[in-house]
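Only a single protein chain was left out; the remaining protein chains are all shown in position.
We just call them A, B and C in the order they show up, numbering each chain from 1.
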Amino acid sequence: MTAPSVPQTTYVLTLSCPNRPGIVAAISGRLAELNANITEAQQFDDRDSTIFFMRIVFEITGGQTGTQQLRDTLAVLGATFSMEWALHDRSVKPKVLLMVSRFDHCLVDLLYRWRIGELSIAPVAIVSNHPRDVFADLDFYGIPFHHLPVTKDTKPAQEARILELFAATGAELVILARYMQVLSNEMAASLSGHCINIHHSFLPGFKGARPYHQAFARGVKLIGATAHYVTRDLDEGPIIEQDVERISHADTPDDLIRKGRDIERRVLACAVRYHIERRTIINGNRTVVFTP
Amino acid sequence: MTAPSVPQTTYVLTLSCPNRPGIVAAISGRLAELNANITEAQQFDDRDSTIFFMRIVFEITGGQTGTQQLRDTLAVLGATFSMEWALHDRSVKPKVLLMVSRFDHCLVDLLYRWRIGELSIAPVAIVSNHPRDVFADLDFYGIPFHHLPVTKDTKPAQEARILELFAATGAELVILARYMQVLSNEMAASLSGHCINIHHSFLPGFKGARPYHQAFARGVKLIGATAHYVTRDLDEGPIIEQDVERISHADTPDDLIRKGRDIERRVLACAVRYHIERRTIINGNRTVVFTP
Amino acid sequence: MTAPSVPQTTYVLTLSCPNRPGIVAAISGRLAELNANITEAQQFDDRDSTIFFMRIVFEITGGQTGTQQLRDTLAVLGATFSMEWALHDRSVKPKVLLMVSRFDHCLVDLLYRWRIGELSIAPVAIVSNHPRDVFADLDFYGIPFHHLPVTKDTKPAQEARILELFAATGAELVILARYMQVLSNEMAASLSGHCINIHHSFLPGFKGARPYHQAFARGVKLIGATAHYVTRDLDEGPIIEQDVERISHADTPDDLIRKGRDIERRVLACAVRYHIERRTIINGNRTVVFTP
Partner (left out) sequence: MTAPSVPQTTYVLTLSCPNRPGIVAAISGRLAELNANITEAQQFDDRDSTIFFMRIVFEITGGQTGTQQLRDTLAVLGATFSMEWALHDRSVKPKVLLMVSRFDHCLVDLLYRWRIGELSIAPVAIVSNHPRDVFADLDFYGIPFHHLPVTKDTKPAQEARILELFAATGAELVILARYMQVLSNEMAASLSGHCINIHHSFLPGFKGARPYHQAFARGVKLIGATAHYVTRDLDEGPIIEQDVERISHADTPDDLIRKGRDIERRVLACAVRYHIERRTIINGNRTVVFTP
């Protein structure tokens, strides 16, 4: 007779709270009492803000009862330490809504990483202000496509449609994969912490339009890209990841655009990975990123 | 009347032990009981070897009595979990012995970083197989210099002198800052875990002599340097840090040597920093490096 | 009445010859006589081998008559200076044959760059030792696919088929986009200078099989990939491009494989670009690469 198999779940817990002695002891003590096995833990004390940040990965058995017990325990800890916390089951793939305009390199890259199982997401919708024809060469592998054109006048209605879609699909993250429309303040606020954008410059350099042309005009020797959470302040959201590449006097704006595609797609993919692995915590206008 | 000032000490605790649930809870629980305030903590579960590694930085009050209490507590924990551990008072600068042959770029760089307070070390001796004249242009700022020439015949005696010096000065680390003599197996074993070498190639490529000439002959497009702990197996010790730079077909061996100097000095300085901040733990023939 | 439009052609001329004074003057003088407008020129004197290398891009008018005149001029120059030279019309897209085994990240990446016009190639065939089913998710956009399975016994016949295909399609370049079969010496010799491979390590480190597992076992802190021309000596061909990424003790072999995919695809794409822009000239077991 074999023992009944015990359901085991891997959770990622992220939290932040005012710093004070005993937080780690309290959390790890409670988790030990629940027979959780901690496999990863990272913490950060922000000396400026005196806020404490933590990410813990642990395995726990007990199925649904165990999960309720865990949530109850965290609720008590949360109250004790005035803690903001989030618990994610690692086996649940985050639902994401992908938005794109005409340039599809980031979209294609994310879809490839998803298709081969590298990026553990569940794309629930692709939204574009351009029609499906623009992406005629692309197989969307059954992901619903929504053409939501936008003009100055229709913007409120279009954004309302996007937010409806976001709610209806149960998405938890919007990825602006070179979506070239500026979100309204209201939309940005609604998606706060749930929307990642790729900006095609090494921010804070070259904000605004046509950053590669700006970089060319200024004669910089490196160009870059920036993935950030979207906030009301355009190009000012908390930065998740950045990278650069070397250019020379002989590179034209078109060369910068070409080199930029490579930087953009790897920076965005990296930022999305950090987000879905729950490695990012927003800290004011900055981020804590617990890199592997 | 003012309160008497309470002595506060910052410690770095590093440890490794067979992995099992409850380690973090036990350690953080005991530290909380001693009113320690944990400011940094990093851990790593090696799934292959099932060994658990941890680095914790904490502040504690209580002076000498407190320290004894802490050590007693760690001794009990160490026995319970079959733990190897080391405790370092962060205010105590590690004594280091610097060894160099003819090329002084790494030595000069380390001395500069020490002199401006960037590298928190206490150099207790500079040893060279070349006489003081070779470094006529250098100010050693009062650090005792020892000329210990070496031939095949005198090597055992010379190495014995170095080990005597190591013991007599209370040094805990030997830095081979481009010391171009191969240590004997006995010497390497004596200094195991306490000796860092900078190898002027991106190991495991180009082991042995004249790596830049080897790199040139092979036509690689990047060259590098490797800082590693010294072991009996030449060029096979646990790697702490590596870096590379781009080269082209137009670079001569002399250009590689020049570019290499920059890589070597920053890689060695980085590895020394990691060591003295107790960020490195040897894991077989590899290292765990808890980077900041 | 408007003037008849004059056909203008842009050529890339690459050459190498024993170095001696007057080469540049002779070439630029003859080109000036033909009213060519030089837009790019790069040269390299290899002091070791005393061979001179040059790449010149120029615009010329005159259509077919002009081209013949140009070729005649180059033939004379070539004889005078014992020169090896090649002339390529920039508007002609090089025909390439793509080979792949199970992992398709490099293939997908190259096809994307081709599809959006970034990589100016004409893929004439995709060859795999695996059947079309393995790539069921991929659209080959009409490029003929050839399933050429291989065993130890059928290898000579299979390679003969590939060479036939190479000849029949008029391809000038074979790209081994993670084709995991070792070519025979005969095949490698037949394709000498016309076959680029991506090796998933930073050569000369970790030659042979499973390089990411080797890198993990050795505990290196950077992993890389190498694009090289294929020669009879496995993993010893002239290197075109290399790049690396940082890893840590926490990265598993699977993490290295994942990070490696990104390095491999950008290194291979870069090497292919250099080749088709005629920026590479083989110099013994090394390459001259006239980067932009």
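As a convention for this text, a contact is a pair of C-beta atoms (placed from the backbone, for glycine too) under 8 Å apart; a residue touches a chain by one contact, two chains touch by 3 or more.
This one's a predicted model, so the numbers in the text were calculated from it and none came from an experiment.
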- Among listed residues C:Q42, C:S101 or C:T169, the absent chain is touched only by C:Q42
- Return the single residue from B:H130, B:H194 or B:R266 that touches the missing chain. B:R266
- Note on the structure: Note that chain B touches the chain not displayed via residues 105, 108, 112, 115-116, 118, 137, 139, 141, 248, 250-251, 255, 258, 261-262, 266, 292
- Query: Which positions on chain C touch the chain that was left off?
  - Reply: 21-22, 24-26, 28-29, 31-32, 35-43, 45
- Item | Residues of chain A (touch criterion as defined above) contacting the omitted chain | 44, 46-47, 202-206, 218-222, 224, 238-244, 248-250, 252, 283, 285-289, 291
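Operating definition for what follows: only the chains that are shown with their structure count from here on.
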- Message: Need the central chain here, defined by C-alpha centroid distance to the all-chain C-alpha centroid.
- Response: A
- Look at both sides of the chain B and chain C contact and report whether the same residue positions are involved, with over half shared, or different ones. same
- Query: Hey, what angle do you get rotating chain A onto chain C on C-alpha, to the nearest 5 degrees?
  - Reply: 180
- Item | Euclidean distance of C-alpha centroids - chain A vs chain C, Å | 37
- Query: Per the centroid of Cα atoms for each chain, what is the distance between chain B and chain C, given in Å?
  - Reply: 43
- Query: At which residue positions does chain C touch at least two other chains?
  - Reply: 248, 250
